[in-house]
Structures are given as structure tokens and as C-alpha cells.
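Just dropping this structure here.
A single protein chain has been removed from this complex, and every other one stays in its place.
Our next item is chain A:
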Amino acid sequence: MSTAVHRRMLKEYLAIQKNSATRPHLELLEPIQEDDLLHWQAILLGTADSGYEGGRFRLDIVIPTSYPIQPPTIRFLTTICHPNVHFKTGEICLDILKSEWTPSWTLESVCVAISSLLTNPEPSSPLNCDAANLLRCGDMAGYNSLVKMYTALYAMDEDQE
């Protein structure tokens, strides 16, 4: 089983290196250490015209040995204000990481999905109730300024290398 997962991860790694130009919002997606293909990191860039603009959001990605039958475990390391992300643990509520997972997803497509979750929140299944309630009340000004504030607080300085 574990050799199968390593072969697939190696294939994904090569494909990611080849496609790097086609993902504007994914600054980085690579194994943390070259010899461990089961532990990855990614950096998402906040899209322009959103409260996340200018922010760099670090993701921690753990691949189970049963991948791709089981989904990867992904969480935000950078604190982020989003209705579907837990403010403290960084846990992400996204159906494709849970019940809707299928082996046809790749790490790259999952990261793109998380990136589009940032601008398309789903307030009906929140992990961050305060952010979700603002959205549900239709208080876009309040929501956007809250997002902007937390992006400036946590996602702009901390990740500078």
C-alpha cells in the first residue's frame, strides 16, 4: 500500500513542477522534505478584489498511507478569518475533503478548490460562526473589513521569508 501511495505522490510532484505557471493563486506546493512525500506544505495567495488580497496563507498537508482512497488532511497554519475555517485549529470544512472525496482529486486540484473556497464561502456549514453570521445577515461591509483586518494581522508579516 505504501509503495503505491509513494508512486502516486511522485507522479503528482512531477506534474505540479511541470504546471507551476498555470496556478496564479498557488505560490507553493511541495513536500516539506524531499524524502518524505507524505507531508506537504502549500502557500495560497489571497485573490485580488477580496479581503484576502495581499495575504499569504500557509497550508499543512498530511497524506494518509491509504491515499488516494482516503483524502489528505489539510489545515491552515496561517490564522485566517473565513466561515468554513476554524479560527484556532485551521481545520477546513469542505465537502471534497470529507464525504465528497474521490481519488480523481489531486493535491493540486484540492488546493485550487480551497483557494476558490476563500472567495466562495459556504455560511450554512460554518466553523467560524462570527464570520458566517455576518455573511448570513448580509453585512458585507462588516464581513469584508473583518477579513481584511485578520489578513493584515496574520497573513502579511508572519510568512515573510
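The working rule: a residue touches a chain if its C-beta (ideal position, glycine included) is under 8 Å from a C-beta of that chain, and two chains touch if they have at least 3 such contacts; residues count from 1.
As a convention for this text, contacts and distances are computed from a predicted model.
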Missing subunit (named according to UniProt) among the choices "ATP-dependent DNA helicase II subunit 2", "GTPase-activating protein-like protein GYP2", "UBC core domain-containing protein" or "RING-type domain-containing protein": "RING-type domain-containing protein"
Selected residue (touches chain absent from view) among A:19, A:89 or A:145: A:89
Full-complex contact with the absent chain, from A:29, A:127 or A:155: A:127
Touching residues on chain A - with respect to the absent chain: 4, 7-8, 11-12, 66, 68-71, 73, 86-89, 91, 93, 98-104, 125-130, 132
